[in-house]
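Input: a single structure, listed below in structure tokens.
Every protein chain but one is kept in place in this view of the complex.
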Amino acid sequence: MKSLFYQWHADPLIILMVMTLIYLHYRKSGTSTIKSRFCFWSAIGLVLITTCSPLHFLGMHVYFSAHMVNHVILLLIAGPLLVMSIGTKPSAPMFKKISLFLHKRSWPAWLTAVIIMWCWHIPFLFDRSFAGMSGFTLMPLVHAGSMLLAGILFSWPLVGPFPELHIHPLSGIIYLATACISCSLLGLLITFAPIHTYQYYLETGAAMNGMRSNPWSLTPAADQQAAGLVMWVPCCFVYMAGCLYLLRRWFASQEPNFGRDASISLSTLMTNHE
Amino acid sequence: MENKLMVKLVVGTEAMFFLALIMAYIYFSLLPGFTSRQADHLDIRSTAIFSAFLFSSSFTFWRAETNFKKGKMTRLKGWLLLTLALGLVFLVGQGTEYARLLKENVSISSSLFGTSFFTLTGFHGLHVLVGLVVISIVTTLTFMGDYDRSSSSVFGTVGIYWHFVDIVWLFVFSIVYVLPHLHKITT
Amino acid sequence: MSDINFIPEPEEPIPSLSVSNNQGILQWISSVDHKQIGIMYLWLSVLFLVIAGIEILLVRLQLAIPNNHFLAPEVYNQLFTMHGTTMIFFVAMPAIFGFTTYLVPLMIGANDMAFPRLNAFSFWTTFFGGSLLYFSFLAGGAPDAGWFNYAPLNEYNYSSSPGIDYYCSGLLFAGIGTLTASVNFIVTILHYRVLPMSLKQLPLFVWMILINSFLVLAAFPSLNAALAMLLLDRQLHAHFFSAAGGGSAILWQHLFWLFGHPEVYIVILPIFGIFSEVFPVFSRKPIFGYGMVVGSGVAIALLAFGVWIHHMFATGLGNTVNSFFAASSLLIGIPTGVKIFNWLATMHGGAIRFSVSMLFAIAFLIEFTIGGLSGISFAIVPIDWQLTDTYYVVAHLHFVFIGGTLFGLLSGLFYWFPKMSGRLPDPRLSKWFFWLFVAGFNITFLVQHALGAMGMPRRVYTYPDLPGWGILNLISTIGAFLMAGSVGLLVFILVRAIKKGAVASPDAWDANTLEWTTSSPPGLKNFDRVIPVKSTRPFRDYKRPEDADWNRPEGARKHEGKYIPQNNPHGK
Partner (left out) sequence: MPDLFLLNISASSIFDAASPEAASIRQLTFEFIIAASAVLLLVVILTSYITVKYRSKHRHEDPKQITGNRALEIWMVSVPLALVILFLFRSLATMNAILPDRGNHTPDIIITGHQWFWEASYPGTTVTTANEIHLPTGKRILMLLNAADVIHDWWVPALGPKMDMIPGMNNYLWLTINQPGIYDGACSEFCGQQHAWMRIRVIAQLQPDYERWLSEQTTNTHIPQDTMAKAGAILFLESTCSSCHRLKGTAAAGITGPDLTHFGSRQTMLTGMMANDSGNVARWLSDPQAVKPGAHMPRFIFAKDSIRALTAYLEQLK
């Protein structure tokens, strides 16, 4: 039995994805600043931690909750960091196009992220996803890549490379708050679902008693609860911090006074306000 | 603008209401014995057919809206009537489903499945009914010529509600019918 | 500079109504004017306050001595259930909605709500809901399972009188009224502001109402769903909450507290708004940290949905669940604490005038801190395990609801009474009322903290003669009667002021916001013209053009005092 800290694992496709990201960062993104470099390398670090490190191993073989920590990191931290690492005025027209599209309609980004997140947690899809994770398959790439993509898309309208194409901060608060609701519901479901809902960890859990280590000696029930709660409470803290950040940005901004015609409304969530 | 915002807010709060019902449904559906009952009693094929009617009524209403914007009143009337008919077919479909289940002794008081199923689909059906009543009022007013010249926001606002009812059904249908069905055929 | 004459009015014409044309009660019933509806909300609240007050006086009489036989247990249970339900849904909510309906259009320079008829509908639905709830007394027994009505005690097997059916339907009606009213508030605030008023210039009361309305829209559906499910359980024998039928008793608690905890903030956020108007006016200073007050309001609203599990720490959900919610519940103390310090900082360096309104505001700072701190003890799981469901909770929640909500409402009442009636209440009597009420309140509830720690559970109709219990309960009862007496004095003060009080000037307090620019009471049409709005204190800018807020650069905030006058107005 090797110590947990030796459980490193490199999936070739993931490495390829990271290489592509690095290539894109140096060839396509805008002016590089300390901030953007910092964001980029933190994001890459987080991606590697969630896909190659012992944390990944823990999530794959031991703890449901560790798996959820990985999901949250990819979705809510690595994704936005990658978007922020693009820097201002990137040369590639692709960025502008994406920004313009998401500026007009931000709900597809919201919806994609939410659907991706929910799909991976539908019990029987969840259990099945593990089958393809070992060996050389597309699954690890699809799994990590889709989470990352969801994170990038989701945060684009809020922190994308063109500040003038961000959605209005107050619409942003609604955008984040509704995502928070969806995230909470998922967390709630995992927390309070009966123990046999997610089979995979029960089976590994059964194997765990003899073979594998259970470093924090969590019971499967507590582990599942922790998994749901990770998805629920800290996630909401992230969304809430985002809301407060947007609010601060709005109060700090010197936008021109506007009257009732340009007032903030729910419709800005669906369409851009004039 | 105000009317649209109002309807959006109402739809938002209705969405929260359905979320509560859907979450209760999902929570109960994870309890042992629920899924098998669900799979035994529900017939995805017939429901898929009358669901298609509801989904297409969203399309027809959207056509009605565009025609109204262009001022094509005759077409508007046609699309409105079609929407009403499609919505009615859905309700009739749901009614026959209920009748069949009740004949099989599945009722709101028979089991947890019955309780959750009838509550969730019943509240949705109620919303469809309300939508149909509103659309029939609007249709009647259209035939009476109330909207001939005005740039009324009524079609936009009713549309938001009607599409919402459809989207809710999309979720209800996936959770109540499609997911258990997928589960059954994959295991 | 051209004056702004654009005053937003609803598109739908208001049926012709004139305030001077006295048609008696019919005029009130048929009214769609936001001011009249607001006043009706307030009277509804007073009516139910008196009813719920009498209920609790009976309860306190029963508890005055140990082993008392004044009330039968079933009567006692109905009375405390009705007291709680009424106070939350038919006193606190209508009072808040009364102020909101009355003031929001005035404060944003509009002539009415966005949907005047919907406004009347909201009021009458609430009224109908309350009547339905009270009809249960005639129909065979009031609800008797507590205001949060836990399953399975609320099921037909354990409460077969129709009371709980009336509870469900009454609250459903009131809930629908609340939802429609909130929709109306949001549309009004977003679309009916006088032309140049940006969201960053909204009075803080209006800001809090805006946030609060979203909170209502998100929280009430959960209650409505739970009530609908319960009705189905009771009437059609569904199995949502009965363990015997496979349902889940704990599901009710989740659905209820998913509504119930935000509800606590729903009745306190508008109060924060009221105080954020009162403190600046009576200190003659702007609010300290406008953005921070708004931000903490938003933070509270968002956090409100993530803490409801702390009502369920003792239900055996497990340490994992409890840990996460201990964290989120402790966190919510911070934005609330921030507000207290914001108001203290607002007073600091000001010129404080001790009107009754300000007295309530100052008393609130201390009472609400006590209530907030005792609330934090419920976020600390082990302490919660000792103290939840005891008289300590009763003390805590009354410190929050009375020391917070009611003090705020009274502060608002004394602040806006001259605007609403055009009269001034007798200042000497008002101060008497203030001191009597504060004394009664503290006598009643401070001792209950001790009772809880000494082991007295809440909701007991009587109790054994354990050492100390009798005397503390007696003190509490005496305090309750003192409070009741002072409320009687308040009604006297108000009625006398309406009949023959001194006439108030339109701007009775040298205030800052738009509602004080019109006559007192305002005419049917609120405004003929609205003064220019260039900052959060348009009326002060108008009265003191040489020291106007918009004329002070943003930099003044950073190096305070040394501001350099500039001629470009804010944001141009």
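Residue numbering begins at 1 within each chain, and the chains themselves are lettered A, B and C in the order written.
The rule is simple: contacts are C-beta pairs under 8 Å (C-beta built on N, C-alpha and C of every residue); 3 or more make two chains touch, one makes a residue touch a chain.
In this text, all values refer to a predicted model and were calculated from it rather than measured experimentally.
In the complete complex, the hidden chain is touched by one of C:Gly337, C:Gly485, C:Pro506 or C:Pro521, namely C:Gly337.
Check C:Leu57, C:Ala139 or C:Met454 against the missing chain and you find that the one touching it is C:Met454. Touch with the chain omitted from the figure is made, among C:Ile250, C:Leu489 or C:Ile531, by C:Ile250.
From the options C:Ser357, C:Thr388 or C:Ser476, the residue with contact to the unseen chain in the full assembly is C:Thr388. Although one chain is hidden here, its contacts on subunit C can still be listed: residues 66-67, 72-74, 77, 144-146, 150-153, 157-159, 243-244, 248-250, 283-292, 314-316, 319, 322-323, 326-327, 330-331, 333-334, 337-338, 340-342, 344-345, 347-354, 362, 365-366, 369-370, 373-374, 376-377, 379-383, 385-390, 453-467, 544, 547, 549, 552, 556-558, 560-561.
We take it that only the chains that are shown with their structure count from here on.
Distance between subunit A and subunit B, defined via averaged C-alpha coordinates, is recorded as 32 Å. In subunit B, the residues touching two or more other chains are 1, 5, 9, 12, 19, 27, 31. Counting only residues that touch two or more partner chains, subunit C has 190-191, 218. By the touch rule above, subunit C contacts subunit A in their complex via residues 8, 190-193, 195-201, 218, 254, 291, 294-295, 298-299, 302-303, 305-306, 318-321, 324-325, 327-328, 331, 570-572. Put simply, subunit B touches subunit A in their complex at residues 1, 4-5, 8-9, 12, 19, 23, 26-27, 30-32, 179, 182-183, 186-187.
Across the interface of their complex, subunit C is touched by residues 1-2, 5-6, 9-10, 12-14, 16-17, 19-21, 24, 27-28, 31, 108-109, 111-112, 114-115, 118-119, 123 of subunit B.
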